[in-house]
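Following this message is one structure expressed as structure tokens.
For this view, one protein chain was removed and the others were kept in their places.
On to chain A.
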């Protein structure tokens, strides 16, 4: 397995965030070709389509297709947004792009902005990410000083301005329309879709929004070709993917590996299980994706189709590993609290349902559960899905449904005995 071929390719270099280091690795070459008119917007879209790059924010929407929704010749302002909100529990990959390879992200943003005809871009960085913010803004200043950004860039007649925007703590602001509201200076409450941002986005203008990893992949796709990227991966999932490995393993951290790598190999790369324990369960794509028992996980490869076949979702590539002493009821209790805490409150099923689910799981953990609670939990989670404005509702319901599907006996044990299967009563 070849590691770090794309977004993290420079991370091992000293001061990898410095423009000189980036340029020494071929950085900004693609951008200069674009400015010189050697790559047209249509050619870029075609190359990105060839690459099979799908959105790395979690939904997996084809990036080339999304860009083609924008009419670059439409009059008036247009915006390019980068989503660095990174708040899904288990996810920490974009942070290291900004800390160690910010120029590749900037180059990707400038290219994307050019393709969609945007005059300006913002990178929405979660408020707690101070160090990544400093690295990113420092790199933007370097790019500006080098004349790669701003007015009439390198005499090409093309202008593009780039800024960072800092959030202030709200998971929901990673949802693209909530993110837009947040930049507009409002509470981060999602809008109904459609209209999609491509027709009504920031300040009501046509807007394209992509995840940090999606945009940072672009310069390499254009430098080495869409086929190069596509062939690293598997059918329906081109390229490399960043996986954030956390939980009960020996070497937690980020791993950039080819799509389609066996889960087993990724687990071994991350040092295997800690304390010599056995694997019990895996949440493969961030806290909002379904939990999988060890046997399902050990049989899958890390790509959209295989993880879906195993019963979950690739999501943002945030792999949470749980060992054979993990109390699944307590784990779910923590997750239900998170979604309850983060619901923006606009839709009744989400606002009320997340509270219901938390209180019920909490009650079970306290040893006060009732036998009918399990059916009620299944019922409430089923009633949220598909009945709300944004993906947070489903994100809250999926953990509940999947933990009960695979670990119902642990919940029953709490209800019958007032304690976990690991407690010696």
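By definition in this document, contacts are C-beta pairs under 8 Å (C-beta built on N, C-alpha and C of every residue); 3 or more make two chains touch, one makes a residue touch a chain; residues count from 1.
Here, contacts and distances are computed from a predicted model.
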| item | value |
| --- | --- |
| Undisplayed chain, where the name is taken from the UniProt record, one of "ABC transporter ATP-binding protein", "histidine kinase", "NADH-quinone oxidoreductase subunit E" or "L-serine dehydratase" | "NADH-quinone oxidoreductase subunit E" |
| Touching residue (missing chain; options A:64, A:113 or A:167) | A:167 |
| Touching the absent chain when the full complex is considered, from A:62, A:150, A:225 or A:252 | A:252 |
| Selected residue (touches chain absent from view) among A:2, A:38, A:265 or A:341 | A:341 |
| Candidate in contact with the missing chain, chosen from A:91, A:217 or A:420 | A:91 |
| Missing-chain contacts mapped onto chain A | 77, 86-92, 94-95, 122, 126-131, 163, 165-171, 182-188, 203, 244-248, 252-254, 283, 287, 318, 320, 322, 326, 330-331, 334-335, 338, 341-342 |
